[in-house]
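Taking it in order: structure first as structure tokens, then the write-up.
Some chains have been omitted; the remaining ones sit where they do in the full complex.
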Amino acid sequence: MYENRRLGFLFVLPFVLGVLMFKLFPFVMSFALSFTEYDVMNPPVWIGADNYRQLFTQDPLFNKSLGVTMFFVAMAVPLRVGFALFIAHVLNFKLRGINFFRSAFYLPSILGGSIAAAVLWRFLFAQQGLVNIVLSKLGIEPIAWLADEHYSIWTVILLFTWQFGSAMVIFLAALQNVPTSLYEAAEIDGASKTQQFFRITVPLITPVIFFNLIMQMVHAFQEFNGPYMITEGGPLHSTYLLSLYIYDQSFKLFNLGYGAALSWVLFAIVGGLSAVSFISSKYWVFYAGEKDNKR
Amino acid sequence: MAQVHLQRIEKVYPNGFKAVHGVDLDVREGEFMVFVGPSGCAKSTLLRMIAGLESISGGELRIGGSVVNNLAPKQRGIAMVFQNYALYPHMKVYDNLAFGLRLSGTPKAEVDARVRDAARLLEMDHLLERYPKQLSGGQAQRVAVGRAIVKKPGVFLFDEPLSNLDAKLRASMRVRLTELHRTLREQGRASTAIYVTHDQVEAMTMGERICVLKDGTIQQVDVPTALYERPANAFVAGFIGSPEMNIRPAQVAVSEQGAAMAVGNVPLALPAGHAQRLAAWVGRGLRFGLRPEHIVADLSAPGVDQLTDLVRVDGTIRFTEHMGSEVFIHFDLGDVPFTCRASAERLGDVLHKRRGERHRFGFQMGFSHAFEPEGDGRNLLL
Amino acid sequence: MNTALHTAPVAADAADRVASDREALITRRRERIAAVTRYVVLCAVGLVMLYPMIWLIGASFKSNSEIFTEIGFLPSRLDFTAYAKGWKTSTEYTFATYFLNSFLITIPRIIVTVISCVLVAYAFARFEFFGKKFLFSVMVGTMMLPLIILRLPQYLMFKEFGWLDTYLPMIVPSAFATDTFFVFMLVQFLRGIPRDMEEAAQIDGCNALQLLWHIIVPLLKPAIISVIVFQFIWTMNDFMGPLIYLSTVEKYPVSLALKMSIGATEEVEWASVLAISVVALLPSVAVFFAAQRHFIEGAASSGIKG
Amino acid sequence: QTPATLRFSWWGGGERHETTLKAIAAFEAKNPGVKIKGEYMGFGGYQERLTTQIAGGQEPDIMQINWAWMSTYSKRGDGFLDLGAHKPLLSLKEFSDEEIRMGTIGGKLNGLPTSYTARLFVWNKAAFDRAGMKLPATWDELFAAGKPFQAKNGDKAYVIDGELYDMLLLSQTYIQQKHGTPYVDPQEARVAMSPQALLEWVQTYKRLVDGKVATPLPYRASLGGAEKPTEQQPDWVNGQWAGNYTWDSVLRLRASTLDKQQKLEIGDFLTLPGAKASGIFGRPSLMFVASKRTKHPEVAAKFINFLLTDPEAARILGLTRGVPAADSALKVLVDEKRIDALELKAWQQIRTAKEAGRITLPSPLFESPRVQKFMREVFEQVAYGKLTEQQAAARLLDEGNAMLARLK
């Protein structure tokens, strides 16, 4: 039955239609827009590759923003994924009140990009905020988190990290798939809990680590709410992620053509990085289930 | 150095289930001990307590003389082979073998030497660079054993290591493991082995001594032949041997011909020795036991005449199973089913009989057993 | 094992026991320390995670000046007027309307998402057809373009359909399995389910749709629950979609209504805003808590096998 | 006859929503057969929605917008309905010529203001009292007030608070008084300030900060974001920060969080002796505009007129969109004492200046998002010490001119 090509196609048909209609058309349109100058009020004017030319040659803010974005992604993604993995690992033990902890740890993700999260975050990282109070208790000079261009990005990174819930849920799932007998074998081999984690758990869930890394990278490149609500891109554009720049160009400066061009550059970067990750995954992602896929 | 001593060992699982009830057992140094029993009888639990994977709720466990109740697995000097092998799928065979040694900080050169040594012993030098998923079942099994060997443990623990293999492979790996154990012992390496299985064939062929378990208690510990010939109770008698011993409800009756075992209303005359020991049971119900090979199918075969205590009775054929060299004949005595095991060459005319036809069998009553009717059924003739 | 061995050990025994007892003690202590550490870590992290909720609840009882001057979460008084006020809202409708609206969007959306995603995931995971690999990459690819830029083209499209100021733009695309994340998740999960049951059902006489309904859907239940939960939470939180497509206040969902009273230059009753934020979170929290057991089992098998 | 249904969109907070809905009801009562559908929301996302709607030709019939947006949405005056075509329906006499002019682009009356707003000084009298100082009356007093104020109240205390834009406007006022020109020429798309004036503009900003008068940008940012409103600052709430250079329309907001010990007072508008211009920065705040695609232009015009000038509407709406620009509406509120003392004083200050012709119309380009973004960027770099005063002045001149040229 599963060899029936027509039947299979019939099932994906809605998807194909949906993609064509709801995704591909806007895709193409935005791509077309990126070759125009369009300010919403007046019809778009075809200007060829000018937007792209300007973007790569005359736009220091793009470079700055790209740099910030890259740094953000490079920091936030491993942090979120790492933290999610760590917590999932801890939660994987049989513990009293595990359901409570699971829900508690997912809570920030439910909060999403709400005002509450923004207000709170500004509070935590304010000069006299909780973070600095804790730091000063530890004998560390308070840091002007939101004002110092070297630290401000960290508030955004930490917010991103804090909402690690969905990555955690996926990890929890994966961890439960690691056969307990491997841990027992390792225990008999004399591996400590830490060694078991790094030498058994981590290698075995690389497919999920990989999956999460890709998904979170895609997310991180599109991160908007955090910097928009907390720092508004500042100070000195130190948290001016590309998505913010695209937003400003498109909806504040009414440069929709330019915004579209920026988007497509971002798309190319994410796509390129994903492709690279997929290729590199051959070397570090371990698919244990491959042999059994017949059954 | 590596004897294993269990004293009143108990296990209560966190959910309150008591899996092991005060087990006492001595496994001698270098001995190959088999734990056998039906599923759920706590074989694995016991083994895992010895390994240190499961906490001990009561009693004392000694390995090599010292109490290890609360030691971590790695401090117990044991190695374990798991049912599903539990090979690290992300490591090559070489690294699977070397993992434990490396963790304990063994020098590189020695790790290499020991890994290669084990590989040679198990004839798997050519597999060292493969990943587990590139191995066949039998090869994976050997790697699992290899991983245990390199550690040069005092005690090997095996938890049904062959049950995932197919019949043919299982038979050959069985021989291989037995030979390996003897080789190691001859080389003077300490190699006490405790082997868990639910397959009585494995138990019989591999075990130097066998410990039969049921519901977390030991039924009998002895060498294979003793278990087979002198089972302590009906449970052991039924569990050991294939096809199963015929164990049927019966009554001891005394008539002018002497004492007889009445099964399905058919009286089977008992030898004097048996009758004497069963005197107390006359007129009472008990369980009668006779192994299939002690029922003769072809009464005209040479040598049958010389058999003592042979009782001839007619049975109704149900069907026969052909095993090549031998045949299992299923028949009813009265309405009690019996199985007879006969050499394929000495079948006589039984083969040509059809379902429902009558055939005369010979019961070698000298080999018969009698068990208490209730509970595990103590062997009344011991 | 001779008699000598049996008689001698008493003394050696004691010494052994002391040694092994010490080791045992260390082992046990280490275990206890590990357990304690685990709890300490969990509670510490848990506090950081829960702090916002606690703060939020606390702040919903505070006055404006308290909110902006005090970091602590203990309010000086406990009265629920902020909640009552927030619930009533400054609009023609109470939050009951907005919650109802949210559910009117969320529930149909969840239904069509589940149906379409299960169908498509089924096809991807089980069937062979032309262009399967290509379509799958398209699916992954659509997750990567910044959504901001698709907004205007999509708006124009829905305008042509005459769907503006209805819930259709938020629901109908989902009916075409455009929520590719879920398709991806379900595909991964399906890959982990052995096909035997489906084969047995084929022999029992199922056609493809019966197979899907009688066998696949029940087996996928945990995964489907996680789709429902994720979609519920994400749709409840979605602000941009309703903002752009809905213009009638009566149709606003909670996410939009929440920001209703925050103008640019007016005085804002922050307590009410926060109070109602807390209330708005409740459905999501409840859904997550209720479903999390299945949820985690579900994602469980969706994991590795890819 | 089917009722004419018109959509009316605005943003705002609770009170504005409630009053506007009532005003709509009143209008509908007066105009049977007309239905006004309110599409209202918070400020967040309003502009995106409006932009998308305009791009799709789906904007509401009547809209509330910021004055500064007019030049973007209606560059040549053809973006909105020309209300001028419906003059008979409008009570234009209620508005000053200037207000009319400010709603006119390319000769077309695009919108009418709800109110007129201007920057002024508001001081926390109590704080000054605690410091034993009197409210600054001259620029020199202001420049000099920082250090003594801190000496009394600690080094976290500042005489005047404001986010970057407030400070930049404050400094511009000073320059305008001294040199006579604002940054952007009101008539042409070019930088009006001389290089020297530009340099002094930057220097004035630095002087305010270095002299501990104004809250420094980095410090402000560190407290929870550079653009966090003054009233949300704990130091404002408890009177550590004692002043604000802000719109009269937000006075109530600023006062709303103050604790009981504090008391706000409108200060004199600081003026240099022999000032070349008043430097007061004023303009209409919110505008009502109508869609050029509306099917009922007359009703739209009538409705706008009703909201802005009808006494009943004024009574209902009160001050929810600032002090009304229309005379009749204002009169109602004044008569009914709906304006509190502080607001009234502010309004009088502005009114006086306006009537004396001392408030000149700023160039709409000055508040265009691009110019705003650019100025903020330059001054931010100055604040963080990334640019010298000279470099900043040069950038303001060169890049400013280039940008303005492109914008026209």
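First chain written, first letter: the chains are A, B, C and D, and each begins at residue 1.
In the analysis below, a residue touches a chain if its C-beta (ideal position, glycine included) is under 8 Å from a C-beta of that chain, and two chains touch if they have at least 3 such contacts.
Keep in mind it's a predicted model, so treat the numbers as computed, not measured.
Peer 1: Only one copy of each distinct protein chain appears here; what is the full stoichiometry of the complex in this structure file, written with the labels shown?
Peer 2: Whole-complex stoichiometry, label by label: A x1, B x2, C x1, D x1.
Everything below uses one rule, namely that only the chains that are shown with their structure count from here on.
Peer 1: From the Cα centroids, identify the chain that ends up most central relative to all protein Cα atoms.
Peer 2: Central chain is C.
Peer 1: Let me spell it out: compute each chain's centre from its C-alpha atoms, then which one is farthest from chain C's centre?
Peer 2: Looking at centroid distances, B is the chain farthest away.
Peer 1: How big is the gap, in whole Å, between where the Cα atoms of chain C centre and where those of chain D centre?
Peer 2: Using C-alpha averages as centres, the distance is 42 Å.
Peer 1: Counting only Cα atoms for the centres, state how far chain A is from chain B in Å.
Peer 2: For chain A versus chain B, the centre distance works out to 57 Å.
Peer 1: Residues touching two or more other chains, restricted to chain B: which are they?
Peer 2: Residues 72 of chain B each touch two or more of the other chains.
Peer 1: Scan chain A for residues touching two or more other chains and write them down.
Peer 2: 123, 128-129, 204, 288, in rising order.
Peer 1: Chain C touches which residues of chain D in the complex?
Peer 2: Residues 7, 9, 11-18, 21, 37-45, 48-49, 52-53, 55-58, 60, 231-234, 237-238, 247, 249-250, 252-253, 256-259, 320.
Peer 1: Enumerate the contact residues on chain C facing chain A in the complex.
Peer 2: Listed in rising order, the residues are 34, 38-39, 41-42, 45-46, 48-53, 55-56, 71, 116, 119-120, 122-124, 126-130, 132, 135, 138-150, 152-154, 156-157, 173, 175-178, 181, 183, 188, 191-192, 194-196, 202, 208, 211, 226, 230, 233, 237, 239, 258-259, 262, 273-274, 277, 281, 284-285, 288-289, 292-293, 295-306.
Peer 1: Would you mind writing out the residues of chain A in touch with chain D in their complex?
Peer 2: 40-41, 122-123, 125-129, 144-149, 230-232, 234-237, 248, 251-254
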